[in-house]
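Left out: one protein chain. Kept in place: all the others.
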Amino acid sequence: MLGYTITQWLFGILSFLAIMFALMVVFTRNPINSVLYLVLTFFCIAGHYLLLNAQFLAVVHIVVYAGAIMVLFLFVIMLMNLNQDTEPQKTVISKVVAAIAGGLLLFVMVGALRGSEQLQIKQYGHSDIGLVKNLGNVLFHDFLFPFEIASVLLLAAMVGAIMIGKKEIK
Amino acid sequence: MNATNTPMDYLPIVMMFLVAFGFVATTMFLTHKLGPKRKTKIKLESFECGIHSEGNARLPFSVKYFLVAILFVLFDVEVIFMYPWAVNFKDLGLPGIIEVFSFIILLLVGFYYLLAKKALRWED
Partner (left out) sequence: MLNGISINMYIMLSAVLFIIGAVGVMARRNSIILFMCIELMLNAVNLLLVAFSTLHVDAKGQVFVFFVMAVAAAEVAVGLAILSMIYRNMKTIDIDELSKLKH
């Protein structure tokens, strides 16, 4: 197919969709639509993970981001009853300035990274590093301490969320 | 586990998604095309027995749901650390059990805290 392999086609389509949906997240006025477009972006990124042989990560990404975090966002938006009418808008000039700043940042990043080596990712072969067994080995041998610290982080987040979110205790 | 894993192995899943999505899209398109349309004002309103409908369909709802959702997210993230342990359970042996239980005990402290604060109580 036009000299491209199926992997390259999939990469192109997924990248295009991811960027389009990400742009829609920023440019739609209705916050609920923003959340839904972000979910679609996350699905595209999960597709990228599959292409990169990170199968477990793709599943976890959908479960955690699309399944839990975005649902929480949707909850908060419905809790505050936000919709298009109540959506605050920046002035046009600050939007233009933001776009220019973003464009310049992109220009700098592309300019800085363009010269790096053209390394090809091996899509076939050595492809079992993304499986759960392998990840578990690395997690419990090389990253044991960060793993324990992560529980402290989650505990702190839990306590903080309850402290802030709970109404006054009677 | 010894079989080669390439992204192409997931092509059937992609196909399934495409077929599922395509089926829904086709059915919706066809029903919109085939069905007759009478767009009068009364038809477009939501049905409310005799009374005119008012306001937005989305009502703000209670904060009580919100804490449950937050706690769900935090306990959900826990799972991504548990799966690798469960799969490697035999290789890691006793040290693995100790490591994971010290992880879980810290989270159980948080669970105890939220029970003590009555964060999951529905009535207040």
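Order of writing sets the labels: A and B. Residues in every chain begin at 1.
Quick note on the criterion: contacts are C-beta pairs under 8 Å (C-beta built on N, C-alpha and C of every residue); 3 or more make two chains touch, one makes a residue touch a chain.
Computed from a prediction, not measured in an experiment: that's the story for all the values here.
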Visible chains that the absent chain touches, using the contact criterion stated earlier: A, B
Those residues of chain A which, in the complete complex, touch the missing chain: 5, 7-8, 11, 15, 18-19, 22-23, 25-26, 31, 34-35, 38, 41-42, 45, 48-49, 51-54, 56-57, 60-61, 64-65, 68-69, 72-73, 76-77, 79-80, 82, 87-90, 94-95, 97-99, 101-102, 105-106, 109-110, 113-114, 116-124, 126, 129-130, 134-135, 137-139, 142-143, 146, 150, 153-154, 156-158, 160-161, 164-165
Positions on chain B where the hidden chain makes contact: 63, 66, 70, 73-74, 76-77, 80-81
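What we mean here is this: only the chains that are shown with their structure count from here on.
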Residues of chain A defined as touching chain B within the complex: 6-7, 10, 50-53, 55-56, 60, 63-64, 67-69, 71-72, 75-76, 78-81, 83, 123-125, 127-128, 130-133, 135-137, 139-140, 144, 147-148, 150-152, 154-155, 157-159, 161-162, 165-167, 169-170
For the chain B and chain A complex, residues of the former touching the latter: 1, 4-8, 10, 56, 58-61, 63, 65-67, 69-74, 76-81, 83-85, 87-88, 91-92, 96, 99, 102-104, 106-107, 109-110, 113-114, 117-119, 124
